[in-house]
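A quick write-up on the structure given underneath.
Removed: one protein chain of the complex. Kept in place: all other protein chains.
Coming up: subunit A.
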Amino acid sequence: MSAFRIAGKGRVNHSKPVRFTFDGKTVQALDGDTVASALLANGIHLVGRSFKYHRPRGILTAGSEEPNALVGTTRGPGRFEPNTRATMQEVFDGLKTESQNRWPSLTMDIGSVNDRMHKLFSAGFYYKTFMWPRSFWDKVYEPFIRAAAGLGKSPTEEDPDHYASRFHHCDVLIVGGGAAGLAAALTAGRSGASVVLVDEQSELGGSLLSEPSIEIDGKDAWSWLDATVAELSGMANVRIMTRTTAIGYYHQNMVGLCQKLTDHMATPPADAPRERLWRVRAKQVVLAQGASEKPLVFDGNDRPGVMMAGAAQTYLNRFGVTVGRYAAVVTSHDSAWYAAFDLLTAGVKVNAIVDTRAQVDPTLVDSARALGIDVFLSSTVTGTSGRKRVTSMTVAPVTDGKVSGGSHVVACDTVLMCGGWTPNLHLFSHTKGSLIWDDENKVYLPHEKTEECQVAGAGRAVWGIADTLKDGADAGAAAVKSLGKSGAAVTFTVSKDRTGSGETHRELPTDGDPGSARAFIDFQNDVQAKDIRLAVREGMKSIEHVKRYTTNGMATDQGKLSNINGLMIASDALGRDVKQVGLTTFRPPYTPTTFGALAGYHKDGHFEITRKTTIDSWAEEKGAVFEPVALFRRARYFPQGSEDMHAAVNRECKATRTSLGMFDASTLGKIEVVGPDAVEFMNRMYTNPWTKLQPGRCRYGLLLGEDGYIRDDGVIGRLTEDRFHVTTTTGGAPRVLNMMEDYLQTEWPDLKVWLTSTTEQWAVVALNGPNARKLLEPLVEGLDISDEAFPHMSVADCTVGGLPARLFRVSFTGELGFEVNVPARYGLQLWEMLWEAGQQYDICPYGTETMHVLRAEKGYIIIGQDTDGTVTPDDAGISWAIGKAKPDFVGKRSLARPDLVASGRKQLIGLLTVDPKTVLEEGAQIVDDPKQPIPMKMLGHVTSSYWSEALGRSIAMAVVEDGRARDGKSVYIPMPNGVIEATVQASTVFYDPEGARLKL
């Protein structure tokens, strides 16, 4: 048995010992312990070092608000995480924990020299120094500061765990499973509403877990709790989730939950996720998050052994652990008196209760005295002693807020403090619900709400179990009523209740110099009362400035313990009322949330989907090299043997130009535009005229943004009078559909047009090359595909090899070309059929790289490569695609803007290097005079550049200022290792400028 464990007491399993390590030493624990309770059971209080001064720190709380007792935890290879709250981490066999922010060891920490120099290291000291010499900041000072700060160490290995996520809808979500939450859940559950009840602890009960002596409905608190949990668990409409934190409250009653699933297990089930993120959309939310005990601010309030009175009570009653042998209490609230009584009953000597109040409930005082406790009312604590564990505290009487007499020393190994209770309103504040200062209770309370929620219990300053149960039940009933269901609030009878009141303090009065007192507000970040006053003295008059200047409330507990004390002291220093000073904004998450849980399933292959065409598997089998294009992966080239990309592309280009190439064009976006006003819609969306385009014919379509710049393009076929088959770029498909829908729904709702994305309905095989028709002709039924009957830019339905097909005669290579569209499920079948049939023509599958080269030889642009969102149709040399007689189209007005018709615009031109072997770098910048000094005047840049096998030289396209007027002139491309000269060619067409090959 551990030295500070009481046999048989608490909710831990005394017959199930557990062993874990802390800084390499084995610690005896019991099943049900937290790391903190187990360390305390073994008399270990020194657990960590503070952020700035590296002061020794112990365990302050018993909950998720813990600022001090943060440890690194390891549960096997790759499973290390820093900054874990020892107060929340459940123990299991094999868990390894380590203290943080100390070197070389917890007891001997070099960094504690900072504490000796604390007078220098005041709030914001780093803004005032470290500026000379200038270069020392990033070389010397900053690395030093960074190394000293930072708490735990980052993981350095990849996390082997995985994480899950779920969506859920319910009638009532109840956050917090204490008395209020349980009462709300009973009320809502019995009404038949679908209820989710969550609590961050390992079991439901909240403060009832620490208060077993209270009786509810004739049972002791724990028996009542067991019965209540049993009843709720038995309801099919109630879902209970423990170890689950409501991290944030979002618009329209959406609450994010993070559920811890395996961190408490020695051997988690194989493949179990570590955590699960829930997005719960609730019709009603009940916030029953309770209150946090507030520290008192006095010199030396941070020594190991100084802890919250309520925490000591929890360790005793819930875990069967006494936090010391002889305790002293300092409080301004009744609740600490009960804690003292419980400890004393358990055998701890309580040397003194110091209460700041002159008037305290006489029954408390009498009970204390009867138990042999020295009681000091209207008194203060002016200091403590003990470096790594508190050994005494100094008490002095107070009159009118000032120390009024001699002090005396109370020996103790534990100081229990209580400065009252702060309602936990974080989630309520996430919704931008307003808070109001309650002068009676000296707390902020929920005021005007913006979401469908109720706040119940200590969260709105309702104290005592009886009142809390009633408040929770009422909140549950109110939620039920809002749902339109009926269900009365459940009622309870409570006896032996503990309720009480208190007063709120700034710093406790002292007879010393408050300017030198080490009175901590934010324990982790080492913010002291005097730092707050310094910030105010320096003009930080907004509470946000105070926070940012001192870092108060910016530690991992996010101000749960420090906000109100900081506010009080700031308001004193400012000479302003607390409610005028106000609070800083509460931000999600309620407690720090694992990245992995937020990422959920979106990891590795599931980070984002990879879209594949139906022909993808064939390409993979043939050893294609792929490239990502938008969400798709596309075959880039099909290397044979030891070919590199250039060799493969040269071969693919040649095969296509001389005989026959095949290409998977399925990724192109496809939108079917249908309706009596389809042609009008097309006239308005695209620059081209569509009215006279005959059914069965195609046209190159150009789409602009409202700003007149090119957004997308594609071949568009008119299937019937009222039906168009629009193709878009691969990446542009969703954008174009969105843009079309946007105009249709908001600008032209009168048009009778329907838009359907058909990208994934069709698989598309492009056949290009002089032998394309020879291959296809025998396979096509129901259509004459001779040049006379089915000329370039035609579309028709037919069958190909027995498959229903929509056949286009189009070309993106400059060769005779067909694009066979078949329903996607036939895509692979079609491809394999054409592959087999094409063997007689040495058919060559080619990828996107060859497609790029072939189209560049023909001067066809690629949106996003040769255009970049700043290119007009005229810039791109395709103003022929504008229907000049049309009254309007998207972007038309902008095309007339002064700068879009001014001279000196960058125009797309062809570029031929003087040395035909030199292939320019895409993105390279072009200048007139390569000898000019930097910054150089740049004319434009190379957009596309390739080796052309057909031409036996390099080719490039570029956008160049007044490019077309430079036809035949030289420009220069200054590269890091020399200048390249090139000649401008006004036309971007390098190959077959007459287009004869299209007309075969």
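Methods note: contacts are C-beta pairs under 8 Å (C-beta built on N, C-alpha and C of every residue); 3 or more make two chains touch, one makes a residue touch a chain; residues count from 1.
Criterion: contacts and distances are computed from a predicted model.
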Omitted chain, identified by the protein name its UniProt record gives, among "Sarcosine oxidase subunit beta", "Helicase", "NADH-quinone oxidoreductase subunit N" or "Urease accessory protein UreF": "Sarcosine oxidase subunit beta"
Touching residue (missing chain; options A:Thr556, A:Thr656, A:Thr727 or A:Thr918): A:Thr556
Per the touch definition above, residue among A:Ser233, A:Thr610 or A:Ser987 touching the missing chain: A:Thr610
Of A:Lys16, A:Lys219 or A:Arg537, the one touching the omitted chain in the full complex: A:Arg537
Of A:Tyr709, A:Phe724 or A:Tyr846, the residue in touch with the unshown chain: A:Tyr709
Option touching the unshown chain, where A:Pro269, A:Pro362, A:Gly641 or A:Pro935 are the choices: A:Pro935
Subunit A residues touching the omitted chain (full complex): 51, 79-83, 119-120, 122, 125-132, 134, 137-138, 142-143, 145-147, 149-159, 161, 165, 248, 250-251, 254, 256, 277, 279, 430, 432, 513, 515-516, 530, 534, 537-542, 544-545, 548-549, 551, 554, 556, 558, 585, 587-589, 592-596, 598-600, 602-605, 607-608, 610, 627-629, 707-709, 864-865, 868-870, 894, 897-900, 921-925, 927, 934-936, 938, 941, 974-976
